[in-house]
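There's a structure below that I have some questions on.
With one protein chain held back, the other chains of the complex are shown just where they sit.
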Amino acid sequence: MAPAGGPGAKRGILERLESGEVVVGDGSFLITLEKRGYVKAGLWTPEAVVEQPDAVRQLHMEFLRAGSNVMQTFTFSASEDNMESKYFEHAEEAMWAVEVLKELGKPVAATMCIGPDGDMHGVPPGECAVKLVKAGAAIVGVNCRFGPSTSLKTMKLMKEGLQAAGLKAHLMVQSLGFHTPDCGRGGFVDLPEYPFGLEPRVATRWDIQKYAREAYRLGVRYIGGCCGFEPYHIRAIAEELAPERGFLPPASEKHGSWGSGLDMHTKPWIRARARKEYWENLRIASGRPYNPSMSKPDAWGVTKGTAELMQQKEATTEQQLRELFEKQKFKSAQ
Amino acid sequence: MAPAGGPGAKRGILERLESGEVVVGDGSFLITLEKRGYVKAGLWTPEAVVEQPDAVRQLHMEFLRAGSNVMQTFTFSASEDNMESKYFEHAEEAMWAVEVLKELGKPVAATMCIGPDGDMHGVPPGECAVKLVKAGAAIVGVNCRFGPSTSLKTMKLMKEGLQAAGLKAHLMVQSLGFHTPDCGRGGFVDLPEYPFGLEPRVATRWDIQKYAREAYRLGVRYIGGCCGFEPYHIRAIAEELAPERGFLPPASEKHGSWGSGLDMHTKPWIRARARKEYWENLRIASGRPYNPSMSKPDAWGVTKGTAELMQQKEATTEQQLRELFEKQKFKSAQ
Amino acid sequence: MAPAGGPGAKRGILERLESGEVVVGDGSFLITLEKRGYVKAGLWTPEAVVEQPDAVRQLHMEFLRAGSNVMQTFTFSASEDNMESKYFEHAEEAMWAVEVLKELGKPVAATMCIGPDGDMHGVPPGECAVKLVKAGAAIVGVNCRFGPSTSLKTMKLMKEGLQAAGLKAHLMVQSLGFHTPDCGRGGFVDLPEYPFGLEPRVATRWDIQKYAREAYRLGVRYIGGCCGFEPYHIRAIAEELAPERGFLPPASEKHGSWGSGLDMHTKPWIRARARKEYWENLRIASGRPYNPSMSKPDAWGVTKGTAELMQQKEATTEQQLRELFEKQKFKSAQ
Partner (left out) sequence: MAPAGGPGAKRGILERLESGEVVVGDGSFLITLEKRGYVKAGLWTPEAVVEQPDAVRQLHMEFLRAGSNVMQTFTFSASEDNMESKYFEHAEEAMWAVEVLKELGKPVAATMCIGPDGDMHGVPPGECAVKLVKAGAAIVGVNCRFGPSTSLKTMKLMKEGLQAAGLKAHLMVQSLGFHTPDCGRGGFVDLPEYPFGLEPRVATRWDIQKYAREAYRLGVRYIGGCCGFEPYHIRAIAEELAPERGFLPPASEKHGSWGSGLDMHTKPWIRARARKEYWENLRIASGRPYNPSMSKPDAWGVTKGTAELMQQKEATTEQQLRELFEKQKFKSAQ
């Protein structure tokens, strides 16, 4: 393999995709920095860039070291009107944003926060992809809201939609680092565990290697992550696709493939874990026998535009909370 | 509450415990830095201190910001003879180390990697504690190897052992950040998921608040964590015990208690999660319906001193791995 | 309520459905008699009718006592050509059978062993229903192969298909007594647990009350069960729909509604279980923490007509079993 770092480090993403390269994205900023103590859950605002630049820089360094080819600006929610945000829930909004950016002469990557059931208005993934490409997007895909398997199902539907319409585009996937087999259309925010009880859903590095391989087989060439994607998950993408790309990421100096670092352990049963077959087949336990394996998403049947979904100017009052809580109790009893 | 940081920041740990303070420990270095890309799993050596001082410093900063009162030297495995290591598996070894340190005139904290079933020779926790205190330890407790609930069970037994013997000592607990209800005497390293599939076992911040509260009730006054304890877990200890200590940690500026940051969310069902009762009672799901909730620990009946447990000078050969794998297959069929 | 037994006991099923009655079907014969020792698993032949008429009669009595309005002839697989069998996997076969029976001047009920994904050729449920009604069936529905929730999903699709085609028919559902959320198109026989490890999937009486209520809401008026449906499951249907039907089944003399028989228990926490709200909301545990909650169905990609699916004249040889086992191992590792 070529020395870590890889060819073409200075070229733009679109250029690299055009030349057939695999581009490795980066991972989670807000959720990861929340756990490190620099972001407030609920607000999810990126003031850490200003307040704690060292902490942000450190995380950027870790993703680069893990093999990421890009440095996405850490500005989710940073602008008032959300224009630059890459998070679209509705095909119409996404399409409109693409058109505006295209007029500015920029090549556009447009990803949506949607699952196999389509966007929040029920437009299916294939149709969304077609709309975005027709509006001018050169790269289309999904990010956030859904876990690795679900995101790849959506990508498959996008790809099929484009093929059926005779259109071409580069494909991009940035899944959550959490497993979400039980999500509804609203994605992981509707799971009762969001955002402070998602721990047991965190993907292992082996889950992510599988995700990278399947994405590659599907023809996706920009492969990264979103909320919950830690540096070692990005490294897992880079390691899985090292044969195709011809090089390993810098951080692989600290990671033997498939746990090979365990083969000098004093306990023989731990040495026996230093092999691909072991980690690929292991069904890891949750250590939580009193808990279920799936949850029912919350979703109280409210739709966009109703009073309940308005941005709150003030924090929920005690009275409002009591009402909400009653609704929930009623719901959970159904 | 008093401004963050708290009183007595310059005094020694023993002095602080004597004066009745609660000391908040720090958390996981090796396992956390492995995920960030700076430590090699299996070897678990702390060369990052030299190679990547910024990454190590950043993690120290996060723990301090989360409320830790201490900065433990990051030197697990760093010395050849393991003398300074705080990790003891046998009461005899621990006792001997305490005696040596005591002769050097130092006040001693001695913690053991043991669970309720006692040390690797089967000496029960109460007896271990008595031996350590008689040898001269001023602080006794457990760290690593077992999760929060299990570690507290052990602490209870230690406390009862000391009481029965009419002895006094400060108590210290540094649990794993992983749930391990299914561990045998060897602790989490024997779980099939160690070290690359522990994700679903990671404790939530609410689990850790409960752990801090129970430890406090038990009389433990040095409360920290070990492998798997991230900065937000340490913050959970500091927040839970803020009423007793009189101040919050710096990082709490980024964390409303019990998820209060969610009370301005646009979706009413997410606003309804901004309350203690919600997070305390939630049984979070694993998102892994094809997986079990508990595992059978590996442990092939070998005992200390047998050939199989010798430190390997060279990596396991393919032939050795095949033999180990066969043993394991046989075992899992039982 | 009217005395048990109910009105119209002598009329035919079609006649009863026409008059707006709810007909309660019966349940499982082969699988239940296997557990009682009178049927051989794998062969599933009904020779017990001749060999052990008392055992068969007893089970018929139990279903009648539980509220069943019918006595289905226990002849699954009993004829060489399977003509009378109500188990169809393909819409074409079912349609042909309906046409033959119709020529004989009989009113016909045609049910298929299919799930929401359609029959084994992929014909969707709505289309199947339309074909059957056009061929002359007066009653259409599903039986066997899938559990309560899945069977109702299929019924919903059948109903929508008929509505879209402007057709009318009586609806009939005879679900398994096992939960099968993880089934593929082949149904429960492809689950690794079939037929000797299905115990943890058995529905509770409360699951079946819910099933009966939902079926009723959907417009289904012939509601019964198939494999795994024990007498108390049939009683649960009859009890749930007692308000609509106006009478309780005979066996309800031995069953207070919603566990009311518990309200004289000596332990207060058991008395507290004598209420609807308790049983409806309880998430019952499996008592199997080392097991998963879902399985991957077997299905080796073979299709009808291939050599592997031929009826075996002789039992599988050891050599064949070894080959099959190897395939399976390979599959499970994927």
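All chains are identified by letter, namely A, B and C, in their written order; residue positions are counted from 1 within each chain.
The rule is short, and it goes like this: a contact is a pair of C-beta atoms (placed from the backbone, for glycine too) under 8 Å apart; a residue touches a chain by one contact, two chains touch by 3 or more.
In this text the structure is predicted, and so the values were computed from the model without any measurement.
Although it is not drawn here, the omitted chain touches the following shown chains in the complete assembly: A, B, C. Interface note: of C:18, C:93, C:117 or C:193, the residue touching the hidden chain in the full complex is C:193. The hidden chain makes contact, of the residues C:46, C:147 or C:161, with C:147. Across C:62, C:119, C:214 or C:240, the residue that sits in touch with the chain not pictured is C:62. Counting the whole complex, the residues of chain B in touch with the unshown chain are 277, 280-281, 283, 285, 289-290, 292-294, 332-333. The set of chain A residues touching the chain not shown comprises 182, 289-296. Chain C meets the missing chain through residues 34-43, 54-55, 58, 61-62, 65-66, 147, 178-182, 186, 189-206, 230-232, 235, 250-251, 254-256, 259-275, 277-279, 282-295, 298-300, 302, 308-312, 314-316, 320-321, 324-325, 327-328.
The rule is short, and it goes like this: only the chains that are shown with their structure count from here on.
The most centrally placed chain, judged by C-alpha centroids, is A. Residues touching across the chain A-chain C interface largely coincide between the two copies, over half of the numbers being common to both. For the pair chain B and chain C, the distance between mean C-alpha positions equals 51 Å.
Spacing of chain A relative to chain C, judged by their CA centroids, is 41 angstrom.
Annotation for chain A: residues 277, 283, 285, 289-290, 292-294 touch two or more other chains.
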